[in-house]
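Take a look at the structure set out below.
The complex appears here minus one protein chain, its other protein chains still in place.
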Amino acid sequence: MLMQEFEALFEEVEFVVIAVVVLLLAYLALEHREIVYSVFFFGFMAASVAGFYLLLEAPFIAGMQIAVYTGGISALIIFGVLLLPRAQGSSLEVLQTPRMRRIGMILSATVMTLSAVLALVFPWSQSFPADRPPIAQDLAGLAAWLWGEHGIYVQLVALMMLTAVIGSVAILKMEKTEKLSPLKDRPGLGSRGKENEGASETKAHDEEHQDAKEAGTQ
Amino acid sequence: MIPLSWYLVVAFVMIGLGAYGMVTKRNLIRILIGAEIMGNGVNIALVAFSLYNPVFSFTGQGLIILVISVTAAHTALALVLMLMYQTRYSTVDLGEPVTVEARKSD
Partner (left out) sequence: MCRNGVGAYPKPQSIDGWYSSMRLFIDFVPVLVWALLAIALVAIMLLASWVLRPHILQNSDKTSSYECGEEPVGTAAVAFPYSYFLYTVLFVIVDVMGAFLWLLSVSPLRISEVIVWQTFVFVVLIVLGIAFALHMLPQTLLDGKETLRLYRESKAAREQHDSGVQV
């Protein structure tokens, strides 16, 4: 009995430590003056949230969180900071008006109060977890759920990745963003298509004229 | 056993922090970081709910996997839009183009 109490206390200590680390890193990620530090704190915060997922007995999601968030999204944002030299100056936050800060505080305080009411007053304690199968079965079961029963969502995720790549290529190659003009250049990296484009455009014109003539005579 | 409300409190505090960051900050990158913090809070809430469930099911974990991958694509596109914002307005400040336009019309 003493061992079980010790284990329960240990679990609560782990939870509190991870929660404090996560919230501290999140606050630092938002409030630090330098942007590069802020992005690194965000990367560390994502790794600590993976610790939360381990407490919640989801090992695959913990691994995926570290791989995608810290390894992918954090690197993306750091690359974005590299590409935007104006973002690296730390003087932008000095121009904040106190009105904006007050609105932000009121909004987030409202959100947090309403959800604290939801979290602490609602009788969540009436739902208890059932038996957990061991972890090796968990991964096979999760794969069966995702790829077996709900395989269509995996294909939807593939389509979404396709859309993200094509969209980012298209937006990066736009000449004038306010006019949203179509792509002038061949999509993709580099501009190798420029010599072929003149010839192919005239050919396309001729073919269109031919089609119109055919449609006119019939 | 840790009661569910503890996890929910942490998740909602993170959502509140993310909301505060998105509303208050002027730098575009910080706004994106605020959005990501909000997304992480939502994910924590989802995984907590999937564990504290009277019937055992993989729905929570599978949903989280899909949500994380969709968030990754969404962040990539958000950053590309920021690059275009920088190209058009040559600043990364969110309020600056509005103030410049307003001052021009005075």
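Going by the order they are written in, the chains are A and B; count residues from 1 in each one.
One rule holds for everything that comes next: a residue touches a chain if its C-beta (ideal position, glycine included) is under 8 Å from a C-beta of that chain, and two chains touch if they have at least 3 such contacts.
Please read these numbers as outputs of a predicted model, since none were measured by experiment.
Engineer: I'd like to know which visible chains would be in contact with the absent chain if the whole complex were considered.
Structural biologist: A, B
Engineer: For a quick check of understanding: of A:6, A:37 or A:122, which residue touches the chain that isn't displayed?
Structural biologist: Looking across A:6, A:37 or A:122, the contact with the absent chain belongs to A:6.
Engineer: For the chain that's not shown, point to the residue among A:16, A:75, A:106 or A:120 touching it.
Structural biologist: A:75
Engineer: Going by the touch rule given at the top, which residues of chain A touch the chain that is not shown?
Structural biologist: These residues touch the chain not displayed: 3-4, 6-8, 11, 14, 51, 54-55, 57, 59-60, 62-64, 67-68, 71-73, 75-76, 79-80, 82-83, 85, 128-132, 135, 139-140, 142-144, 146-148, 151, 154-155, 157-159, 161-162, 164-166, 168-169, 172, 186-190, 192-193, 196, 200, 204, 207.
Engineer: List every residue of chain B that touches the chain not included in the displayed model.
Structural biologist: Its contact residues with the unshown chain are 1, 65, 68-69, 72-73, 75-76, 79-80, 83, 87.
The working rule: only the chains that are shown with their structure count from here on.
Engineer: Using CA atom averages as chain centres, what separation in Å is found between chain A and chain B?
Structural biologist: Comparing mean C-alpha positions, chain B is 8 Å from chain A.
Engineer: Can you check the complex and tell me which residues of chain A touch chain B?
Structural biologist: 8, 11-12, 15, 19, 22-23, 26-27, 29-30, 35, 38-39, 42, 45-46, 49, 52-53, 55-58, 60-61, 64-65, 68-69, 72-73, 76-77, 79-81, 83-84, 86-87, 92-93, 95-96, 100-101, 103-105, 107-109, 111-112, 115-116, 118-120, 124-125, 127-133, 141-142, 145-146, 150, 153, 157, 160-161, 163-164, 167-168, 171-172, 174, 177-178
Engineer: Under the definition above, what is the set of chain B residues touching chain A in their complex?
Structural biologist: Interface residues on chain B, with respect to chain A: 1-10, 12-21, 23-30, 32-34, 36-37, 40, 43-44, 47-48, 50-56, 58-59, 61-62, 64-66, 68-77, 79-84, 86-88, 90-93, 95.
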